[in-house]
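Apart from one protein chain that is not included, each protein chain of the complex appears where it belongs.
So, subunit A:
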């Protein structure tokens, strides 16, 4: 079965690199550049993993995470938060809101792929 990751990231070049990396793992990747539509898309497409940037246009990553966690259908969905170094306070808030894992930019590709695999329980 193909894993499906949904990537919500407004930096197109970062999104492209991540997409390439996860495609090479054999995963299907959907990318969204705007926070406003993200929640509806997650509900509609039911990905196995959500990779969510903390700072997004439209709606912040933190708000999206909070609504996903508030809904029983998505409460257990693995969510990887992408943060920038220096967003300490935002990161604490996301931790309380129930992010499964944090990845600080700039990240190494190897670490990133390993983290994504671990969230889906892929060895």
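Going forward, a contact is a pair of C-beta atoms (placed from the backbone, for glycine too) under 8 Å apart; a residue touches a chain by one contact, two chains touch by 3 or more; residues count from 1.
To be clear about the criterion, contacts and distances are computed from a predicted model.
A single chain of the complex does not appear, and UniProt lists its protein name as "HTH cro/C1-type domain-containing protein", one of "HTH cro/C1-type domain-containing protein", "ABC transporter", "DNA replication and repair protein RecF" or "Alpha/beta hydrolase". Of the options A:18, A:42, A:65 or A:119, the residue whose C-beta touches the omitted chain is A:18. Although one chain is not displayed, its contacts with subunit A can still be listed: residues 11, 13-14, 16-18, 20-21, 24, 55, 84-86, 105-109, 112.
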